[in-house]
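Mind having a look at this structure? Questions to follow.
Apart from one protein chain that is not included, each protein chain of the complex appears where it belongs.
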Amino acid sequence: MSHSSGNGAKRELSLTVNGKPETVRVFPMERLLDVLRQELGLTGTKEGCGEGECGSCSVLMDGKLVNSCLIPALQAAGANLTTIEGVAEGPQLSALQAAFLECGGAQCGICTPGMILSASHLLKKKPEPTLDDIREALAGNLCRCTGYMQIFEAVAEAARRKSSV
Amino acid sequence: MRSDPADYELIAPGTLQAVVALLADEPGKWLPIAGGTDLMVLYAAGKLPARKLVSIWNLAELRGIEVLPDEIRIGAGCTYTELREHDVIAQEFPLLTSAARWTGGIANQNRGTLGGNIVNASPAADSLPALLAYEAELILVSVRGERRVPYVGFHTGYKKMKLAPDELICAICLRRVFSKYLHYSRKVGARNAQAISKVCVAALGRLRGGVGGGGDAIDDVRIALGSVAPVPLRLTEVERMVSGKSVDPELVKLARIAVAAAIQPIDDIRSTARYRAAVAGNLIAEFLEQLRATWKPA
Partner (left out) sequence: MTEEHIIGKSVPRKEGRAKVTGAARYIDDMTMPGMLYGATVRSQIPRGTIKEISFDAQINWSEFVTVTAKDIPGKNCIALIGDDQPCLAEGTVNHPEEPIMLLAHADPHLLRKAVDAVSIEYEPLPAIFTIEESERRSQIIWGTDNTLKTFLISKGDVDSVWAKADYIVEGEYTTGAQEQLYIENNGVIAVFDREQGITVWGSLQCPYYVHKALMALCNLPAEKVRVVQAETGGAFGGKEDYPSIIAGHAALLAMKSGRPVKIVYDRLEDMTATTKRHPSRTRHRTAVSKDGKILGGEIDFTIDGGAYATLSSVVLSRGTIHAGGPYYWPSVRIHGKAVATNAPPHGAFRGFGAPQSLFAMERHMDRIAQVVGLSPVEVRRRNFLKPGQTTTTEQTIREEIDLGKLLDRALELSDYTAKKARFARENEAGPTKIGCIKKGMGIAAFLHGAGFTGSGERYLASVVAVEGCVDGGVRVLVSSTEFGQGTNTVLCQIAAEALDLPYDDVRIAQPDTNQVPNSGPTVASRTAMVVGSLVRSAALGIKQTLIASGALGSSYSPQEFRSACRAHIAAHGELRCFARYEAPEGVFWDDQKYRGEAYASFAWAIYVAEVAVDLSTYSATVEDFVALQEVGRVLHPVLAKGQIAGGVAQGIGFALYEKVVWQNGRMQNGQMTNYIMPTSADLPPIRVFFEEMGNVHGAYGAKGIGELPMDGPAPAIVNAIQDAIGDALGTRFDSVPLLPEHIFEAVSANGER
């Protein structure tokens, strides 16, 4: 097959975002974070560090938590993505979102989208997480405002509510 | 973001065969990228020298963990999460499980690959001491076919390795012979998660007659360290020195001296040479103490 498509050629990539099929025309090395924010206008996913340390850019890709700042667009072709915009069920907040609001899990809010996706990824794998499970699951999401205590409470509370449904 | 995506090419041929053909056609021109957790950081910092990349993410031939009677074969494209979730690895190769668990956070574990960790060859790489301790073998692949090489000695210098420009790591093989050993691993970083290691130890040991029985002399021992030299190290001199001996304070003292002589830690942005040397000695001493404690007299 032909190797070289020439430097600087954009490609058409198809992916599903929050259940909606999308096609974007981007450079293959565009960061998935920038595809979401700039091409698709989904600004809920944030850039905090650009090096995969802070987790503000976390999204779910084919059900797995990933740092979108470290994923080249080409590798997201055909993927199924969930961003913070896809977490609420219509006007109804998810159990996690509601718990974050009530328990003080969000202060300035910049880490919150990534934190909620990370917590949601945990609750899918472990619907009844221990405190240690929660600590470990969120260790890749840095929060400077809360000291994490009320985030742990929010995740535990969300788990309780979901299990009692 | 300090790189311009327009300056880069990234293609995904989709099969291992196509990728190795490309690497043979234009050796040194295309940089393989798997999960990207190392390369994309360089890219964002404007420090990625390569301009053409070929994606090896999700190649079927590099995925999967095969459990055979004598060995397991881990596809080079296996992620840390896949390593963590595999029962046989957890039972028989716990050093690899713990290394996978302390690499980055969950999001990076879902993308980082074992093959990538080897080829990136950071002296601080988390899983490499475990591979040295387990005496892994690598299956390398190119248009010329496959070849199998021992992992010990694979790294010849800082970021230099016995990998031809058109070769990829295809699989990592671990012989299933360590279940009767004590497995000891410890990573020391600046914090409990998401930390580049200051010192990292992976060690295996067995007293004469195996764990829990026989005499108390050391029958077999492997000690590997990260972050104390330009490459991950097997401390063969220390191993030789302690083999056949019983663990007592005198041996531990001698082992410390031998460890200090074998390693070349540096001062860098994260830590100091003196600290690394001291901690390395402490962790090896701790390992030897734990090994001694496995002896239960009849």
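Lettered A and B in written order, each chain numbered from 1.
One rule holds in what follows: a contact is a pair of C-beta atoms (placed from the backbone, for glycine too) under 8 Å apart; a residue touches a chain by one contact, two chains touch by 3 or more.
Predicted model, so just to flag it, every value in this text is computed and none were measured.
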| item | value |
| --- | --- |
| Omitted chain's touching partners, listed by label | A, B |
| Given B:V177, B:A190 or B:I257, the one touching the chain that is not displayed | B:A190 |
| Positions on subunit A contacted by the hidden chain, ascending | 37, 42-51, 53-54, 56, 83-85, 87-88, 93, 97, 100-104, 106-113, 116, 134-136, 138-152 |
| Touch residues of subunit B, complete complex, unshown partner | 1-6, 41, 45-46, 105, 188, 190-196, 269-272, 274-275, 278-279, 282-283, 285-286, 289 |
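By definition in this document, only the chains that are shown with their structure count from here on.
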| item | value |
| --- | --- |
| Subunit A-subunit B separation of Cα centroids, rounded to whole Å | 29 |
| List of subunit B residues in touch with subunit A within their complex | 1, 3, 5-13, 18, 22, 25-26, 33, 35-37, 40-41, 43-45, 51-53, 55, 57-58, 81, 104-108, 110-111, 192-194 |
| Contacting residues of subunit A [partner subunit B, same complex] | 1, 3-9, 26-31, 34, 50-53, 55, 58, 64-67, 69-72, 74-75, 77, 118, 121, 136-137, 139-141 |
